[in-house]
Structures are given as C-alpha cells and as structure tokens.
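The structure appears right after this line, and notes come after that.
All protein chains but one are shown in place.
Letters A and B mark the chains in the order given here, with residues in each chain numbered from 1 onward.
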Amino acid sequence: MLLLQLLASGIQTGILYALTAAGFALIFGATRIFHVAHGATFVIAGYAFYECIQLGIWWPLAMLVSFVMAIASGVLMAIFIYRPIQRSEGSFFTVFVAAFGVSIAIQSLIQYFFGRGSVTVSSALTKSSKVMEGLYLAPILAVAIVVAIVMFTAVVLFLEKKNAGLGLRALSENPRLLEAFGLDSKSLTVLAFAIGSALVVPAAILTSISIGIQPSSGSRVMLISLAATIVGGIGSLRGAALAGLVLGIFENLVITVVDTQWSEAVSFFILFAFIMFRPNGMFGATVKR
Amino acid sequence: MSNVLLSIRGLSKNFGGLAAVQSVDMDLQEGIVTALAGPNGAGKTTIFNLITGNLVASSGAVTLNGKSIIGMKPHRIAHRGIARSFQDLRLFTHMSVRDNVLVALEPKSWFWQPGGKAAWKKRLEDVDRALETTGLSKLAEKRAVDLSYAETKFLSLARILATGSKIWLLDEPASGLDLNSRTRFVNILRQATAQGVTICLIEHNLDVMTQLADRIAFLDQGKKLAEDVPANILRDPELIAIYFGKSQSGH
Partner (left out) sequence: MINYILNLLTLATIYGIAASSLNVLVGYAGIFSITHAIFFGIGAYAGAQFALLVVPDIFLASMIGAVTSGVLSLLLALPALRVRGEYFVAAGLGLQMVGMTIFSEAHTLTGGHGGLVGIPAATLAGFDVSTPGLFLVICLVALIISLVVIRLLMRSSFGRALMSIRDNESAAESFGKNVPVLKTLAMAVGCAIAGVAGTLFAFNLAFVNVESFTLEQSILMLAMVVIGGVGTLSGPLIGAIFLLLLPAVLTFVPFIPPTEIGTVQQFIYGSLMAVLMIFKPSGIAGKTGDK
C-alpha cells in the first residue's frame, strides 16, 4: 500500500532529520549560539565517510574518521569563530553572518574538490526486499532506527546523569551555577558543539548511503534542523527530535496530496504557522518576544 | 493635595504559580517623587513593566489622568505621557548622543512631521536644552557606545527629559555614579518635579532615597508593605531587617 511505503520512507527520513535537529537544538539550547554552520558539519561528515570508502578504508574506520572530522569542525568553529565574536561584540547578527560565511566557504571548498553533483556510497543495506504487497523495506531502515535509539538514549542519559550533562543544561539558564559543578562555560561550550556535531554523523553517513550527498545538502539539513527546533520548541531536545521525525514523515506522506516539488514547501508552511501562532513550539519554554 | 497623575489599584501579576506582584495600590502625584524600595525580586521592575504595558496584568487597574491604560500597547502608553528608563539603560548604541535624544522627541515617526520647519527648529532647541541640562552638549556627535559610564547615565536621563512627559518611571537611574555626578543628577530630578513632573524611582541607594524621595513605598515579594515619608520608613526596624535580608515578611 502506498501509504505504508511512504510511511516507511518517512520514518527513515524523519530519523535523519531528528538526529540533525537534535544536534542543532542541543547546541542552541546550551550555548544560545545560532549555529547556522551545522549543515556544514553534516557535509563534512558525509564526504569524509565517502572519501574514506573510496580510498578503500574499512567502513568502521571510515565511520570513526567521519566522527572525528565532524566533531573537529564543530569544535574548531566554536573556538575560532564563535568565541572571538562573542568576546568582542557578539550580536545575533554578527554571529549569524559569520556562521553563514563559514558554511558557504566549506560548501564551496567541498564543491571544488568533489564537484557539484551528488555522490553515493553503495551498500548492501539499501537493497530492499518485499515485506508484503506494496511494501518494500531495506535493512537501512532498521539500522537507522537502532542507531537513533542508541544515540538518543546516550545523549539523554548523559544530560541527566553526568555532571557535565547537567552543566550543559545550566549553561544557558544559569551560568553562575557552573562554578558549583566545578565546570567553566568555555569547556562546556566546546562539549556542546562536540556532542551536537557528533549527532549529525550517523545521519550524514546514512544519507550518503541512501539518497546520496552533495555540497548543497548542508543548507537543506540546516533548514530542517532550524524548522524542527522551532516547531519542537526552543530549549527542548526531545521536541526538536520529535518535530524532525514528524516533519520527515509528513514530508513523505504529503506526496499523496500534492506534487513532490511542493512537499518541501508544505513543511515550511507548517513552520510559518508555528512561528505565527505558536512560537513556543510543541514543548518549548515560554518565549520572550 | 496635588493632582494624581497615575493611579494603580489592586495590580497583580502571576507567572504560573508565582505571584510576582500582589494587589498593589499606589498613587503618583504631580511634583512628588515616590521611591520604590525593597529587596531584589520584590517586584519593583515588574510593576514598571505592568504600568508601561510591557507585561499584561493578571488583574487590577492602572489609570492615567483618569483613563484606564490596561491592555494598551507600550508605544501608545508612551504617547500618553509616561517615560521610562531601564536599569541596563538600553541606549541607542550606534546613534549619536544628539540622535538618541532627538528620537525621543519624535514619538510618531513618520516621514513628515507636523509643523514644518518651525516645529523642526523647536525640536532641535529642545534637544539642545536637554543636552545642556544634562551636561552633554559637548558630546552631541559622539556615538552612544563610545560614552563613559557616567555619560551614559546622563544620556538616559536626557532622553527622558526630551519626551516632555510628566510621569517618569526611573529604574536605578543614578546607580554607580560618583558623589558629584549623583548630586548633579538629583538636582536635575528636583528641577523636573518643581515643574510638575511626578517621578517614580526604583532605588537601592539610601542617600538618594533620603535626598530625593517625598514618599517611599516598600515592597517585598510582590506586596506593598508600607508607604510613608522616608523618615518613618527608614526608622522601622522590621522593614530595615527585610531590606538587608535578615528576615522575610510574614515570618
């Protein structure tokens, strides 16, 4: 049945959206930095994986490289771009422009070396088999679900149990509390970027395996992360992830009603509606206007 | 008994379960300086926000010159004659000192201002006068972000002066000023009240309060505990204890 098939692909897309959105929401929630270059981390992770596989590196190692590159790029941006700006002027505008600048620079760098087109990593995981009439599923869906559950559980446990996790939550709400934990805001910011960037990696790898990745994927990912963070509610990690999932499912299901080209536009209409009528999103704390 | 310009009755504000302001009554009379005193978190700035329309009251009435202003938007309340300063100043950072004051003089900011050239000249004169009163004339072209701390405090006052409003809500306007500047500041406020302005002042500095305030309203945890002349308030041992944090009202 078409609906089930679309639901399946929607869940898969949604999981990828949820991961990237959660990463963005974590960074923004903890540091209040609008990390528009989050999409650049995504592309770096994806292309790192791709290039490693091309070079014949064993795939777990390739995944490791991908993680390292993504975390490094997030952290380096935090230290060398965001921190100096916040020290000097730090207005929303300046941070934003710088982030945009960085993402454009990275996108063009990748475009220079890898070309504009989409690249895919071939894998047996994408081979779909008939599960029932009208429904074809591939192992990658199961992988995505498992990976998402593992990563989310890990992050949530970290945020709720470990000192550093609590520190991250305190960072945005009450920085003075940090001294009580024996932590400082600088290293916590780096931690936030590290975890947030790491969350992107499985999504990037899975994307490169399934639909392929291209230099402009970064901006798309960033838009979705943004939309999901707002719809889910600023400050809520669960909200962002849930909203990402819902957006992914919705984007696929809506094809039954409108043409494919409009499915993305529909997602943004939803975003608009939330911004206008419910800026708190689904789970967010009350937002100061 | 002079005119009551602004009247508050039963003003309350709840945030979820927290009662930030509880049924406060207050009158601001022409030419009188009323100080709002009390420990941090007593609700003083919240009351200001309720008056200016930045926050919507949970219940109660705010009457300006006999008309209710509950539910009006902040910019409209400003047009009606309430001028308000902020604890963190909120100057127009990249604009010049002159423009900071000029902007305050032009509440309705369309392209064409009524009155043509004559009114424009008058506005410029008003700006110069405000700058002179606050001692900022020589700094007219400097950008607000380049001013010293004391100069920024006086610029904040100049903006208020320029509006010509008769109700001033000032949030710790003289905090951090040295003795000379503070004296100058207090004198400007005194001159204003002599011309009929009513000032409501949030202050922590006891000197400023005794020098300036005609009445002190003491607040704690959103409730007004007392309102009286400064001498009586400052002699009350219970209020002093609350102020310095040794006890809380109701204990």
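In this section, contacts are C-beta pairs under 8 Å (C-beta built on N, C-alpha and C of every residue); 3 or more make two chains touch, one makes a residue touch a chain.
If you're wondering where the values come from, they're calculated on a predicted model, not measured in any experiment.
If you put the hidden chain back, the residue from B:23, B:54, B:137 or B:211 that touches it is B:54. Only one residue in the set A:12, A:73, A:103 or A:217 touches the chain that does not appear here, and it is A:103.
Even with one chain removed from view, subunit B keeps its contact list with that chain: residues 52, 54, 73-75, 78-79, 83-84, 86, 90-95, 99-100, 102-104, 106-111, 113, 143-146, 159, 163. As for the chain not pictured, it touches subunit A at residues 34, 81, 84-85, 88-89, 91-109, 111-112, 219, 223, 226-227, 230, 234, 259, 261-262, 264-265, 268-269, 271-272, 275-276, 279, 287-289.
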